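The complex appears here without one of its protein chains, the remainder shown in place.
Moving on, here comes chain A:
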Amino acid sequence: MTEQIDAGMVARRIAESDRLGSPDPGREIGRARRRKEDARLITGRTLWTDDIQLPGMLYVAFLRSPMAHARITRVDTSAARNQPGVAAVYTGRDFAAEQGSLPCAWPVTEDIVIPDHPPMAVEEVRYVGEAVACVVATDRYKAADALEAIEVDYEPLEPVLDMTEALAEGSPKVHEAGNRSFTWKFSGGDVEAAFRDAPVVIERTYVQQRLIPTAMEPRAVVATTDGTAFTLYSSTQIPHVLRVMLALTTGIPEHLLRVVAPDVGGGFGSKLQVTAEEVLCLLLTRRLGKPVKWTESRSEGNLTVHHGRDQLQRITLAAERDGRIRGMRADLLADMGAYLMLVTPGIPILGAFMYNGIYKMDAYDFTCTGVFTTKMPTDAYRGAGRPEATFAIERAVDELAHELGMDPVEVRRRNWITHQEFPYTTIAGLTYDSGNYEAATDRALALFGYDKLRAEQADRRDRRDPVQLGIGVSTYTEMCGLAPSRVLGSLSYGAGGWEHATVRLLPTGKVEVVTGTSPHGQGHETAWSQIAADAMGVPFEDVAVLHGDTTVAPKGMDTYGSRSLVIGGVAVLQACEKVKDRARKLAAHMLEASPDDIEFSGGTFSVRGTSAGKTIQELALAAFAAHDLPEGFEPRLDADVTFDPQNFSFPHGTHLCAVEVDTETGMTKIRSYVAVDDVGNVVNPLIVEGQVHGGIAQGIGQALFEEAVYDSEGNLLTTTMTDYLIPSAADLPEFVTDRTETPATSNALGVKGVGEAGTIAATPAVVNAVVDALRPYGVRDVRMPCSPERIWRAISESGGAAAGWAGPTEAEGGER
């Protein structure tokens, strides 16, 4: 235990020094500022979508299909219409002519099948929870009561629940066109050659279970119109994308549609969507001429917020006996669910470039087939494709190490790109600009006390201790900062990946930053203020950041894919520089000097070599008064920048996890967890730490706790938080976090993004640790989540029933 305490102390000391302020006094960037948004958020002075009350507002409730797959033969809404307080009841048929089809913006192949996706089902339902009718009433209680009075007759059709069976001959079809949506392939190098006569081949199948994103704030929508123009408030990550998509879907002209993301309480990808409820609320307000509101319950959310992951991965590695990887194959089935939503098919494809991880290899082959099932559609969930890829390669490398009798860290060292080799173009075609895997790993091993833990593990194995120790390694990288528009175009994505910023110097010298990113918990108001304060030479407190409303911030690509700082933050910096260029011209004019002789420092423009100068505040007022400006100078000190990155960014790091597995009960306890991340330069260490903590918690959630379970009829069983387990602080160890800082070379801030790192890294670290603990029992995999029962069965089935206690009986074997 002593090394754990040491590690904790080191981390605390690092954290302390962060908190003492910027390593470079006077600079905002690098300071561990508390988030300026938090006082408001934690004292309830917030405006969530559900808090919005408009005069005459009506409340919407949706009747949802109880059948996984059925034909709708009759809907009778007459009784519901007559209930007190009910303003209207509609079925899918009532909106058939105007509701259109929910958009899919990522047709990954030319021959992809994109089925029609009506916001409210008209003829057929294809998952439990699909909306079939809606009630609009004077309060939400009356709306809920009236739902019970709607009668729907269904003619049951066969559910399609298993991807492999869905692709088999004779399977019932989810859609007329069949159950295969697309097959997407990528190949780099000569894979045949890499596998030919390979001394070691590791082949494994991993199941990425289906997950339910669990944002703290459930989804909510408010829609209103003045008869001409429309406003939609939504708990969304993507107000800008949503506006464009809603205009295309509903026919409401884009210039007459305003979309607002008020305070938004988390998303993790689940609010990167154009939802049926958003479309229908807009159509309802158009039809009824009154404001409408819909807020989901947690159970409704579990059913109908898009789900995450759900892939079946077959991974094959070819290697030399010295551990060097020759090549790999990744063969995926990805469950799309019943329909393709905004970026559903693109999610596994985002992972396609990451299966090789941080390793050098000669050849790589990737195939992914998207499969329809009668379940809730899947789409982006924290990490989106990249956690799946990282899990597969990091699990497989551990298996390779075990096969060769080598230490898992050593196998990684033999294969990873060394720091001298950057920039490095991988076999998947990406160019990693910078990184230092050696440094991050060495730091992590020291903080973890790796050798001591290995010694303890050996001792417990020798003693046949019922509590076994396992050590899991995860050395990850991820492609972040989504994304260069030309790359997105080459991948058939429907939009670009630029980001917009406006910086305005106000007459009194304060600074307004308008960003196209749409924070929902990330702390952009703080971080962007730090960037602008440094660039403009104004106090942090003098900067305000505006966002999340298409009227206030008309241009943007929003927040997902660890893109906001790397693209949006850089746009803010560039806009500040542009404002300063204007201010410099004005200063030169006022100081009667040449702009080339003007220096900028600490918020003052001065003539080189003299004491004459103008502060940025003085210039702001001068531009406002506009009495004496240079010839042709417009009276404004503001600027717009739309920044499109040239490359992705590539954060990386090494996470180490030690677990204690109680072999008698199968219970896993995380004993210690060390994360050393390299996210490039750090704007605010406290925010980075928060993102890492939350990310690790979510990654642990997938490894040990979370799973969306459907029964054999296609009913979702995990509709409450009693059944869908997410870890809380009480279930998690104290995380020891540290950083190495290898600046990104692809952007002016040298930043890489941190939103998804923890989630991507943690899942394989934990599962590798669980499997490592069980190696003496001959266990080589445990399906996620590694629940106590699964672990107990894994031990029993490998013939290693925990000393003295009987294993499962024949009768009740079976997968859980």
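Here is the rule we go by: contacts are C-beta pairs under 8 Å (C-beta built on N, C-alpha and C of every residue); 3 or more make two chains touch, one makes a residue touch a chain; residues count from 1.
We adopt the following convention: contacts and distances are computed from a predicted model.
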| item | value |
| --- | --- |
| Record-based protein name (UniProt) of the chain missing from this complex, from "Carbon-monoxide dehydrogenase medium subunit", "Ferritin", "ABC-type phosphate phosphonate transport system, permease component" or "Polysulfide reductase" | "Carbon-monoxide dehydrogenase medium subunit" |
| Touching the absent chain when the full complex is considered, from A:G489, A:P539, A:P727 or A:P776 | A:P727 |
| Per the touch definition above, residue among A:R74, A:H255 or A:R463 touching the missing chain | A:R463 |
| Selected from A:W106, A:Y476, A:Y493 or A:W792 as touching the chain missing from the view | A:W792 |
| Chain not shown, touching residues in chain A | 140-141, 144-145, 148, 297-300, 463-466, 664-665, 667, 705, 709, 717-718, 722-723, 725-728, 730-731, 787-789, 792-793, 803-809, 811-812, 814, 816 |
